[in-house]
Structures are given as C-alpha cells and as structure tokens.
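In this view, the complex is presented without one of its protein chains, the others remaining in place.
What follows is subunit A.
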Amino acid sequence: MAAKKLRRAQLSQEMCERLSRYQITTCQDFLCLSLLELMKVTGQSYYEVQKLLCKVSRACAPKMQTAYEMKLRKSVNPSSAFLSTTLHSLDRVLHGGVPCGSLTEITSPPGCGKTQFCIMVSVLATLPLSMGGLDGAVIYIDTESAFSAERLIEIAANRFPTYFDSDEKLVCMTSSIHLYRELTCCSVLKRIMSLEEEIISKKVKLIIIDSVASVVRKEFDTKLQGNLAERSNFLARGASVLKYLAEEFSIPVILTNQITTSLGSGPAIQADLVSPADDLSLSE
C-alpha cells in the first residue's frame, strides 16, 4: 500500500512528472512530507495541497467496515473460525480450537511436546472438513530440524486408522505438508515474505513456525550493543507479515517459543523468551 505509485492515486500526469523530479514517486514519499514542503514541490496553494493530500490519502487508506458487518461475516461461516485440536479440554478453554485469522503462540520448557503438537496439528489440517480439518496444505518452517516424517506417519496412522487405511491416503497427506528448513533469521524472514504466493498456489490452510526463539537466540545476544533493537526489528517485521497473511487468508498461524529466565529483584522466575521487559512486538 505504501509503495503505491502516485499515478495510480489519480493524480494528474503533469503533477506526477513534476513530483518525480524531486524523487517523489510513491504515496509514502508524498505523505511523509510536511504541508510547506508539499507546497514547495507541487507549486500549489495551501488549499490545493490539502485537496491533493486527501486524494493521495484516499488511495492508501483502508476500507471502513462496521463491527456489525464483521460479525455478520463471521457468523456466515462459523465452522471455519477455528481448527479443533481434538483435545477436548483444550478446545473448551480456547473456545473452539486454534483460531483462524490470528497468531497463536505455544510456549514451554524443552521436551514438553511443542513439536509433537505441531506435527499433530499438521495432520489435522490436512483432514477433510467433515472430520474437523481444514482440507488444505500446511507450510511448516522448521528451524531446529526437529520435524520427523516417520513420526508424522505414525501419528496419522494411529490417530485416524480408519481414514488412513491405505498408503495412498498417507502419500496424499504427506505431500500436502511443505517443509522448509531455515537456519538463520534472515532466511526465515525471506521465507515468511515469500509465503503469500505459496499460500495461493498450494492452497495452504495452516502455517507453523517451529520455532521462532531458536534462530533469534542463536543470532542475537542481547548483551551486545544494538542487538536488542535489531532483534525486535526482525521480530516485528516477521510478526506484521504473519498477521497480514493470517488475516488476509483467514488461516491459523502457530508459532512456538522457548522459556527463558527473567532475573528480577525477587527470585528468578520462568518467563517467555519475549518477556515484558523486552520489546514485545511478537506478543502483541
């Protein structure tokens, strides 16, 4: 939206040419200038510049919807609002399951079962709608190389023996889980940015990132100067793209996190990696 070119914002041709002489070609460049600067570069009067500002803003601004319209849209398709985890008490607490359209974070000390949970949820997402699944593909971004395909088949065969009765069904299920092994923050971010096209082409219904914490902790030592800012920058950019994908396609996104110790004035307590004392973009 920000990179939208000015000529698509319905400005006149000569105005666009004039602005491009000052290297102002996108809506972002235009809106970042103050009114006086705009008057100088466009050569227009104060009132004219305000009208231009409104025009360009209209090209960038989001569409308005009332809360009522949002509710109606949700109630039209209630079953697609959650992915049931098939653990009844967990589903009850989550009011239905893992919510579609938003980010869910799973956190625990090592060995508690985060990766197992992710593998199970991947199987569930490939199941047809009649069985409570999402009937779609899964994108699994694995940063710890903890994903085991054999375990996947074991879970599927034992959990749903009647459905996965033939090899064909298992093959079908496994070929719709797309695994990406990314080992650096940079490659994770690049992969997240490229997901939009993959989601459309492969009909993806679930994104899992296991785990965000391991790459971040490997690369960013918060004791070093400047690393905290870079780390939160990376997390915030990743988070905003993932939120956009989740909302745009109405699919659940699951992230796993690790536990760290927050040393306060009292006894050391266990807390999430992105604890409140740090920049908490991911938790928002």
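What we mean here is this: a contact is a pair of C-beta atoms (placed from the backbone, for glycine too) under 8 Å apart; a residue touches a chain by one contact, two chains touch by 3 or more; residues count from 1.
Criterion: contacts and distances are computed from a predicted model.
*Asks:* Select, from "Protein transport protein SEC23", "Transcription initiation factor TFIID subunit 10", "HORMA domain-containing protein" or "DNA repair protein RAD51 homolog 3", the UniProt-recorded name of the complex's unshown chain.
*Replies:* The record names the chain that does not appear here as "DNA repair protein RAD51 homolog 3".
*Asks:* Looking beyond the chains shown, say which of A:Thr66, A:Ser89 or A:Ser145 touches the absent one.
*Replies:* Missing-chain contact among the listed residues: A:Thr66.
*Asks:* Among A:Cys16, A:Ala236 or A:Ile259, choose the residue that contacts the chain missing from this document, as touch is defined above.
*Replies:* Of all options in A:Cys16, A:Ala236 or A:Ile259, contact with the hidden chain holds for A:Ala236.
*Asks:* For the chain that's not shown, point to the residue among A:Ser20, A:Gln44 or A:Ser108 touching it.
*Replies:* A:Gln44
*Asks:* Since one chain isn't shown, list which residues of subunit A touch it in the complete complex.
*Replies:* 1-2, 27-28, 31-32, 34, 39-40, 43-48, 53-54, 56-68, 70-71, 74, 102, 232-233, 236-237, 240, 243-244, 246-247, 276-281, 283-284
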